[in-house]
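As you look at this complex, bear in mind that one protein chain is not there, while each of the others sits in place.
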Amino acid sequence: MSSITQTTPAPASVRQYRDYDQPLWKRLLLTREMAIIALLIVVVIIASMTIRGFGQPITLTYLILDVTPILLIALPMTLIMITGEIDLSVASVVGLSSVVTGVLTHGGMPFEIAALIALLVGGIGGAINGFLVTVVGLPSLAVTIGTLALFRGLAVGLLGTTAVTDFPEFWTDLAKAKLGTTGVPLVIIPFLVLLVIFAVLLHFTPFGRGIYAIGLSKETAAFSGVDVGRTKFILFVLAGLVSALAGIYYTLRFGSARGDNATGMELQVIAAVVLGGVSVFGGRGALHGVIAGVLLIGVLASALRLANVTSDVINIITGVLLVISVVSSSFLAWLRTRRRAPGGKPRVEVSTAG
Amino acid sequence: MTIPPGAADPAPALELRDIRKSFGSVVALRSGTIEVDAGSIHALVGENGAGKSTLVKIVAGLYRRDAGVFRLEGAEVDFTSTADSKAAGIAVIYQEPTLFPDLSVTENVFMGRQPVGRFGRIDRKAMRAEVDGLFQRLGVRIDPDRPADGLSIADQQVIEIAKAISLDAKVLIMDEPTAALSGVEVDRLFQIARSLRDEGRAIVFISHRFDEVFDLCDTVTVMRDGAYISTSRIADTNVDEIVRQMVGRDVTELFPKQETTIGDPLLEVEGLTSAGIFHDITLTVRSGEIVGLAGLVGAGRSEVARAIFGVDHYQSGTVRLNGKPVPAKSPTAAMRLGLALVPEDRRKQGLVLDSSVSRNTTLAIREQLAKFGIITSGFENRAARVWASRLEVKTNALSTVAGTLSGGNQQKVVLGKWLATEPTVLIIDEPTRGIDVGTKAEVHRLLSELAGQGMGILMISSELPEVLGMADRVLVMREGRITAEIDRADATSENVMFAATHAEEQHS
Amino acid sequence: GDSGSGGGEGDGGNLSITFLPKNLGNPYFDTSNAGGEEAIEEFDGTFAEVGPAEATPDGQVSYINTLTQQGVGAIAISANDPKAICDALNEARDAGVKVVTFDSDTNTDCRDVFVNQADAEGIAKVQVDLIAEQIGDAGEIAILSASANATNQNAWIELMKEQLAADHPGIELVEVVYGDDDDQTSFDKTAALLQTHPNLKGIVSPTTVGIAAAARYLQTSEYQGKVALTGLGTPNQMREYVEDGTVTAFALWNPADLGYLAAYASKALIEGDITGAEGDTFDAGKLGEYTVGADGVVLLGDPFVFDAENIGEFDF
């Protein structure tokens, strides 16, 4: 079998490069993010039709008030998780900034200055995380388990058994104020501003390109002039700042600065971010999915509470949803490959002759 | 399993016929055909993306064919996992080394089939003894107890070879095993391959280096665009013939060195030292000059390149570009000053494998592409298209994930990514590793052209002809030191190899 | 589920009353809620029970909001924070929901009535008296409390400190630690207390979770019978320890009665019998008639001391 089949030499053809191998609608619609958004819409529609009281505007008000801290923190958390790191200390920073605001206000400082200092403290907390992760080179999970305890400990230590409750009414009212008669809380505005900033930062800047590159291949990113350390440091500081902001909001909304404010919120944030399609291994995810993830969990909880479902069932549903959301996509992929596989072939027919 | 000489053996050891395999809309193989006899070494050649590795992966049980016949010693088989192929007596050296970075070299060689004693306890002594024997045979100088992490690509490749050989398989498939190796290692490998052939094994050898193919193999099969083209006995054919079949046209001269005027020094490295890795490295690259950096695998050339570019640490020494100091430990700063590095390990250092061709091509220039700090996919695609077509990257869409490209096409994307930064000095580590003849000529022409335009190029290469053909000046490294500096006119393979292997030699 | 959403039908107003304890899964509140349910069945209202899994104010706020949306008649709540849930409660009240706090109060302006288990003075005194008696009125003692911000515990601890200083100069309170109303934390804190203070003579734990965990640790340690333990506990949880001598006596009111009274106070508010003003009186079924005191406080009665003699008679 040494016959040489000579084909006619053809001139090197000029290759055409399409931008995308899939049409726009497919790229937009068949994504994890869209699946979550669709699910969110379905849940809202079903809930408004079947659950008494869900359709009122007040539901929206309470929903937004409830999820705002998670929405806020989810923004920097998404970026951090896309780089493949994680920050478990965010809820503790919420508590710490709440306490700092409280202690300083209680000590006679104007609220505005106290809040600014609390923001600063949050930023410093984030910088500590960032320093330990990027300069010392420790795994972020271990570092932030440590600072989770440290920041919470500082918060509890600073206030002890007391809770500060004397905040200026102007600010506490503002935290709960609504936009005109719409029932939409005013806090949505600072959130939207931050959302735009973070969305542009992640999806439309060189910095954001670097974030994805780091998450997918740290080494390649470093070889390509992405300053891996600086990028991560900035993100941890941002997480600290935004968490501190959420802490101030938290303080104002409940009118109470306590050391244990927002305990355990880190897992809620991470659950929502992950539900929104961000990979814990980094490199994957988008902000619209994350926002939908946060809202989906919030809407479900709100609807189920209204339907008098107890919190344990809500937890089960949240958990199952998380599992289904990730399993379903790989299940679909599996189905697709199955349909294409050659039919009816036996699995193995290795000849072991010889 | 020695085949008695002269025994009639009608069934080939390995037979693939009209194998078809597609990934989504991409047809990787249309009609993959190869027939390998026991006791022979069979070359498989073809352009980048011709489907060679895909064929290998089907034999390995990593992919399942969509259609076609696959027989081992005459019996039809269908593998669903790599364990199946191993059990059937097939050993594969993949194109890209895949070691467990955290495990020791020894464990890497034996993973999944460690010798065990009582209670399933792994017999470390036996394992170690076997590795020592194996490494001795291959002439490997790697510490068997060190973790695989941090090994150079060449060392990893050597371990892959050791692993495959120790499997003692009936069919041994080597997918570009020599791409990262230099002469000495290649010779050792060939010795072993020949002795295996003489024991009656069937060997498939894939390479883009024709001298190797003609040196080692008995038969050669050519593929193009996923299809079988021809099979011939090595004795009955020649390089030009095969190249024509592969590429479908004649290929221009391989080392189209342009005469350039060499100008002022651009890159000046002085006394660069990193304890335990390299010492007192002093070198200069001038405008319009291609400086070749030769040496054996593990001589420390890649480390020098990485330190100059600022990826790695160094203890003392200075790096200047255009007279300006290049700060240590900051690739970003080095890039701003006009330095670029095409790294040796394209999968770990060159590419973001899970990202698109377009994103990869523009990763290093993302800041220049941005307008008012904003960058969009549109900008990226526009810039990427220019380089994809210049380097003839074989893909349909710029959104293709880089990891699914063939090895050579991945290399092209990395090249494009760095050329896009329009550097003053380009450091390029193994520029044509895994690139087919046609494109190799293109790359060489491109490098010449760039030098002609005044770029300074520091080219690290383990391929001696490439160094001799392209470099204006050759530096030779041995065990972390520069041992010789030879002008183009004086450089011969003998004196370069001598400097690379003999410590006593001290050129000035 | 439609239990909580019964609209304003019926003449006497909307008698759907929802109990919102500090957290679910707490046997103390189980007992009090059962008392509430009993009362509500007596007067044909609708009973419901909701609450967060962990004792946090923000968890409670979500539920208060939901109850506001559902438009229940009254909320009977044990507050996790005196201030943090205030705004939510006031929004509920603006929407016509009556608010009764029981067990743990909020600020006075956020609720209509507070059903107090026993006045703080009395609770502090019974515990101080018990420990003084058990350690012979001299030596080191420590307190194992609930969470650091628990309103009622903190108030009692302050009063205990005052009473100790005034009437028991021989007793020294060396430390207050917080077990967060978590079994395991309280258990480990007890161990730490005993090691840190080798001369400790007694522990006071003014929380049902804390006292049970401390008793369990003492029972298995070399300190059993040497270090006295008292505080507030439920008979079912403490029975074993009283019987084997780890604990001699502890105190509590009847939580079922507390819930029962809170339910009747809610009913009275809904039906307009009381407004929460001082001097208002209402009927509380089997418990008789109660009068609203200053600041809208309704007092259940004095705490009860359980010991080996009488513990057999109780089951809650």
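A, B and C label the chains in the order they appear, each numbered from 1.
Note that in this section contacts are C-beta pairs under 8 Å (C-beta built on N, C-alpha and C of every residue); 3 or more make two chains touch, one makes a residue touch a chain.
Just so we're on the same page, contacts and distances are computed from a predicted model.
A chain of this complex does not appear here, and its UniProt-recorded name among "1,2-phenylacetyl-CoA epoxidase subunit A", "NAD(P) transhydrogenase subunit beta", "NADH-dependent phenylglyoxylate dehydrogenase subunit alpha" or "Autoinducer 2 import system permease protein LsrC" is "Autoinducer 2 import system permease protein LsrC". The chain not shown here is in contact, across the full complex, with A, B, C. Remark: the omitted chain is touched by one listed residue; of B:R141, B:R194, B:R233 or B:K324 this is B:R141. Screening B:V239, B:A275 or B:I374 for touch with the missing chain picks out B:A275. When the missing chain is restored to the complex, the residue among C:D119, C:E140 or C:D188 that touches it is C:D188. When the whole complex is considered, the residue among C:V176, C:A228, C:A249 or C:A262 that touches the unshown chain is C:V176.
With the whole complex as reference, residues 24-27, 29-30, 53-54, 148, 175-178, 182-184, 187-188, 191-196, 198, 212-213, 216, 219-223, 236-237, 239-240 of subunit C touch the missing chain. Annotation for subunit B: contacts to the undisplayed chain at residues 60-62, 81-86, 94, 98-103, 107, 111-112, 114, 116, 119-122, 132, 135-136, 139-141, 143-147, 275-277, 479. Residues 88, 132, 136-139, 141-143, 145-154, 156-157, 160, 259, 267, 270-271, 274-275, 279-281, 310-323, 325-327, 329-331 of subunit A touch the missing chain (whole complex, contact as defined above).
Here is the rule we use: only the chains that are shown with their structure count from here on.
Taken as a contact graph, with one node per protein chain and an edge wherever two chains touch, the assembly forms an open path, each chain linked only to its neighbours along a line. Chain A has its Cα centroid nearest to the centroid of all protein Cα atoms in the structure. Among the remaining chains, C is positioned farthest from subunit B, on the basis of C-alpha centroids. In terms of their C-alpha centroids, the spacing between subunit A and subunit C amounts to 38 Å. Residues of subunit B found to touch two or more other chains are absent. Along subunit A, no residue makes contact with two or more other chains. Against subunit A, in their complex, subunit B makes its touches with residues 1, 25, 35, 64, 66-67, 72-73, 75-80, 84, 87-89, 170, 219, 224, 228-233, 236-237, 244-245, 247-250, 309, 311, 330-332, 334-335, 341, 343, 348-355, 358-359, 362-364, 366-367, 369-370, 373-377, 381, 385, 388-389, 392-400, 417, 438.
Only residues 1-12, 14-15, 17-22, 200, 204-206, 209-210, 212-213, 216-217, 219-227, 283, 341-342, 345-354 of subunit A touch subunit B when the two sit together in their complex.
Here subunit C touches subunit A in the complex through residues 1-5, 24, 48, 50-54, 56-59, 61-63, 65-66, 68-71, 81-87, 107, 147-149, 154, going by the rule given at the top.
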